[in-house]
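The following block contains the structure, expressed as structure tokens.
Just one protein chain is left out here, and the rest sit where they should.
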Amino acid sequence: MRKIKEFINNFGLPRIIIGLFLLLLFVVAPFVGVKVSTSINDTIVRFGMNSVMVLAMVPMIHSGCGLNFGLPLGIIAGLLGATMSLEAEVHGFAGFMMAIVFATPFALILGWGYGRLLNKVKGGEMMIATYVGFSSVAFMCMMWLLLPFKNPTMVWGYSGRGLRTTISTEGYYLHVLDSFLEIKLGPIVIPTGMLLFFAVLAFGMWAFLHTKTGTAMTAVGSNPVFARASGINIDNIRTLSVIMSTWLGAVGILVYQQSFGFIQLYMGPFYMALPAVSAILIGGASVNKATIPNVIIGTLLFQGILTMTPSVMNSAVHTDMSEVVRIVVSNGMILYALTRKTEATR
Amino acid sequence: MKRKCLVVRLIAIVLVIALAVLMFLIGRQHTILVDDKTIMLADGTEIKALSTVEVRIDKQEQMELAARDRDQYVVTGQRHTITVAYTDSQWDEHTFSREFEVPIGLDMVIISIPTLVARQDAPVGEWLSEYETPKVVVKQEEEVVTSEDTGLGSSF
Amino acid sequence: MKAVRQTFWKKIGDFVSNNMVPVLFVVICAFSIPLSGYSANYLLSEIIVRISRDSFLIVSLLIPIMAGMGLNFGMTLGAMAAEIGLICISDWGIVGIPGMVLAAIISTPISVLLGWWCGKILNMAKGREMVTSYIIGFFMNGIYQLVVLYCMGAIIPVRSAKLVLPRGYGIRNTVNLSGIRKSLDNLVSLKIAGISIPIATFAVIVVLCLFVVWFRKTKLGQDMRAVGQDMEVARAAGIKVEETRIISIIISTVLAGYGMIIYLQNMGTLNTYNSHTQVGMFSIAALLVGGASVAKANIRNVFLGVILFHLMFIVSPMAGKNLIGEAQLGEYFRVFVSYGVITLSLVLYEVRKKREANREGQELAADQKEDAR
Partner (left out) sequence: MNEQQTPLLEMRNISKDFFGNQVLHDISFTLGKGEILGLVGENGAGKSTLMKILFGMDEIRETGGYGGEVLIDGDVVHFSSSLDALNLGIGMVHQEFSLLPDFTAAENILLNREPVKSSFLTNLFGDRLDTIDRPKLEEISEKAIKRLGVPLDENMLVSQMPVGHKQFTEIARELSKEDSESAGQIRLLVLDEPTAVLSEKEADTLLVAMKKLAKEGISIIFISHRLQEIIDVCDQIMVMRDGRIIKQVPNDESVNISEIAQWMVGREVSIDSGSGRTYDYSNARISLSIRNLWVDMPGEIVRDVNLDVYRGEILGIGGLAGQGKLGIPNGVMGLYNGGGTVEFEGKRLPLNNPRKLLDAGLAFVSEDRRGVGLLLDESLEWNISFTAMQVEDKYLTRKLGFIKWRDEGAIKAETKKYVDKLAIKCTSTKQKAKELSGGNQQKVCLAKAFAVAPKLLFVAEPTRGIDIGAKALVLQALKEYNQQQGTTIVMISSELEELRSICDRIAIVTDGKVHGILPASSPRADFGLLMVGQGKKVANA
């Protein structure tokens, strides 16, 4: 009995509820006529699409900057890379790599500035990160109108200037990762390339955390005063973590686009941070601790719920309550993390 | 002290509820249809429509109804006055007013002017009755937009 | 003479750095008003409308700031309560002032309950109240949707076909509030030089402001100010810190609800699923534009904020159009500025807090220098 209690305490009640809920959905699914194979397939694809953005949470959590509500900034770097790659008319896998190459300098510069800002506001990072994200999205809205892009697939047809709100990646790098080494198991299609890509990045992150600098980053997040007393330049480590988060955010959105098929500009990136934040929290991370397994489990659970609820609910009660479930689950999880006593000491 | 506090609070709650009820009554909007049609009463008597009649509720605009006409007033509150001016078969002009209360809970009532004219002193129930709108089934799906709005283009 | 001039410039410098946000806005407005080409008369009447529409909502933010809980992003909770009240009166067909009063009465217990819950949660997240209240707003939006989109018409009876979605349950995207539209604004209204002034609405706002001023002088107000400055000292003096903080959030939520009713009676339509999400952001931005900070705000900030923020909001699309032929640009610009202002204020607040903390060290260093001489 005590063991159960301990387990619940360690794992967190909300996580268990969410896990059981997902399990229930999978059990109920066949009875209400939902094809489980399609659901699993969808879950895997959505996992691949979102996992890199969830991974982007890890460095900042490790360095004690809290949850990266400013993910839209990274996404903007990614969008700049994507549009520039399209403008350069590079197609296929090369186009995708080109987008990453173009996005990288923006991610580095924006991340550096963002990191410097967060160093000035230690203790109030999360609120400011949220609004840095929002204002940068709004600022880029103006830029999308003004930047001199010429590629007719991207530019509004009637006025000849300003980018469209959604741009198709078809003919450029649509599914370049998804279809790489694609495996078909009956009804299930596994986007091997995309999963591999995530695996490479996740391995990179794991490896980084095992280096000297990575160790320092974890220590900064665990106890900044200790790290400072051990001669670590906290500000530099934090800035580095923010740059890493921003770059991963940029790559994350590119992975998302190649699978989703569209580049969403303007207000598109606005609320992208919240799902990623709640996914890693569902996976068992806290405001200052996160691991790669947290990323994988969290993304699977969260995306699983997102794919399963609409289909099961629709078939079972003929109502699509998935939106409500999404909002309550994701924000409830964030609230839970923010109000945990042990985590509030930082 | 404690007790006084409790009493005051109870009174306050009662007052607020009373205010709510009052607001419910005086703020209730009703549609009153005024109808000038030949009507068959339950007891079998037939009351003929008036060829022309002038009606007015409260201080709203006067309306002239010909036989088989029907028109509507939108009023607020329960208690109203109806003023009817008609010409009888002797070509004499008559004007009379009646105060009445719309029964609580009804959205739309219909007043049969001929009945009212014929039986000016009859209880309200004889010439005023509930009117139910015929249900027109028009299925037209509406997309619900629940996305968290970003404040773009709002007219705040 | 030179010294006098120097102190004069220093004073100006201090003023600007202490009031960075309002000064910035004055500059933006000064540039874009002529660009927009609007007449003074038009701008004046628009501003009056907006003061009457928004001030009540913004004033509701003052009390949590007083209690040291920062900007109450959870004010959307009150807005949701008000919307539920308004849906009810629209369904029952209660119109005019009685309708507004009834909606307010219905919203009150809901607001109190939500505010209490919100305050409880914020007490569990001391030190990061703002981001928590911000997420609470989102979370509650989900519950609100559950109630309004799935329960209303199904579990909670709604009679009016005009409100319910064709599928038989759930409220439509927009609710027409024609019954109470401008009923307070037009109750007593005055027309001066073609500009109509909603006297009754202003009267309500003045009463609220007087209430806030009076409230500061009550025991509860004094306790809130104490808790806002130092929770531990207040606790040591025997003040119930947690209770006081919860009450401040409850009051804010209830007032936000009333503010929302006034706001919507002016607008005339309710965007069932969007109205509340907007008001939080706009109210907070306006208050900050008025020169308030996370820790300090007063009634003057409210009115200055409404005027400056909305001037910018009104003129920027037109200014954008006239400047580069793109009205859309101006619209994005004003969104950018709203978010930018909040960001800037939050950053300034944190930086100042840090600077305060370092002041003691600077004083010590100064002592040393003097000793060395």
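Letters are used for the chains, namely A, B and C, taken in the order the chains are written, and counting of residues starts over at 1 for each.
Please note the rule applied: contacts are C-beta pairs under 8 Å (C-beta built on N, C-alpha and C of every residue); 3 or more make two chains touch, one makes a residue touch a chain.
This structure is a prediction, so every number in the text was calculated from the model and none was measured.
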Worksheet item: Out of all the chains shown, which come into contact with the hidden one?
Response: A, B, C
Response to the item:
Where C:D54, C:D223 or C:E331 are the choices, the one touching the absent chain is C:D223
Worksheet entry | Residue touching the undisplayed chain, where the options are C:I97, C:A161 or C:I239 | C:I239
Worksheet item: Which positions on chain B touch the chain that was left off?
Response: 4-5, 8-9, 12
Item to complete: Using the touch rule from the top, list residues of chain A that touch the missing partner.
Response: 207, 210-213, 215-216, 218-219, 222-223, 225-226, 228-233, 289
Response to the item:
Even though one chain is not shown, chain C touches it at residues 214, 217-220, 222-223, 225-226, 229-230, 233-234, 236-239, 358, 360-361, 364-365, 367-368, 371-372
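One rule holds in what follows: only the chains that are shown with their structure count from here on.
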Discussion item. Using C-alpha centres only, name the chain that sits farthest from chain B.
Written reply: A
Response to the item:
Averaging each chain's Cα atoms, the one nearest the global Cα mean turns out to be C
Practice prompt. Would you kindly tell me how far, in whole Å, the mean C-alpha position of chain C lies from that of chain A?
Written response: 31
Worksheet entry | Distance from chain B to chain A - Cα centre to Cα centre, in angstrom | 58
Worksheet item: Can you give the whole-Å distance between the Cα centres of chain B and chain C?
Response: 40
Response to the item:
Going by residue number, chain C touches two or more other chains at 138, 141, 145, 149, 332, 335, 338
Fill in: For chain B, residues contacting two or more additional chains
146, 148, 150, 152
Worksheet item: Contact residues on chain B for chain C in the complex?
Response: 16, 19-20, 22-24, 26-30, 76, 107, 138-146, 148-156
Discussion item. Under the definition above, what is the set of chain C residues touching chain B in their complex?
Written reply: 54, 89, 92-99, 101-102, 105-106, 138, 141, 145, 149, 165-167, 170, 172-173, 179, 267, 271, 273-274, 277-279, 281-282, 313, 331-332, 335, 338
Worksheet item: So in the complex, which bits of chain C are touching chain A?
Response: 121, 124-128, 130-132, 134-136, 138-139, 141-143, 145-146, 149-150, 324, 326, 328-329, 332-333, 335-336, 338-340, 342-343, 346-347, 349-351, 354
